[in-house]
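Just one protein chain is left out here, and the rest sit where they should.
Let's look at chain A:
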Amino acid sequence: MSMMIALALTAGMPVDLGYAQIPDATKEAQAAELMAELRCLVCQGQSIHDSDVDMAADMRRVVRQKIAAGEKPSEVRAWLIERYGSYVTYDPPLSWATAPLWLAPLLLLAAGLWLARGSLRRRRRA
């Protein structure tokens, strides 16, 4: 009951989405996940979710407003990448420039297995 009163009270006031959550928990979860992977452009290696500076708050406000208005996280991410370049996301989108990065784990695993298999076979013959 008191929870609902609290919600009703806050709903009546202007909320700054740079510093407040979206009332809809599902949407807030989507926004939070996205904000954690967006880079604060003026900080030293922090996500906008983690940063205190004004620009991070501005970006959080944009993200929350768009998500609250019903946009999908992937659309918001694409919009931000178009605006700020792929530097803005910690989850580098797959492209020719990032293909080696995303393929690296598979290649490493394959190379490792090949190395280990080769040495095991040699041992068996020995």
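Heads up, the rule we're going with is that a contact is a pair of C-beta atoms (placed from the backbone, for glycine too) under 8 Å apart; a residue touches a chain by one contact, two chains touch by 3 or more; residues count from 1.
The rule is short, and it goes like this: contacts and distances are computed from a predicted model.
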(request) Choose one: "Protein-export membrane protein SecF", "Long-chain fatty acid--CoA ligase", "C-type cytochrome biogenesis protein CcmF" or "Phosphonate ABC transporter, permease protein PhnE". The correct choice is the protein name in UniProt for the chain not shown. (result) "C-type cytochrome biogenesis protein CcmF"
(request) Could I get the residues of chain A that touch the absent chain, sorted low to high? (result) 2-3, 6, 9-10, 13, 15-16, 19-21, 29, 32, 36-37, 39, 44-47, 49-50, 52, 85-92, 97-98, 100-101, 104-105, 108-109, 112-113, 115-116, 119-120, 122-124, 126
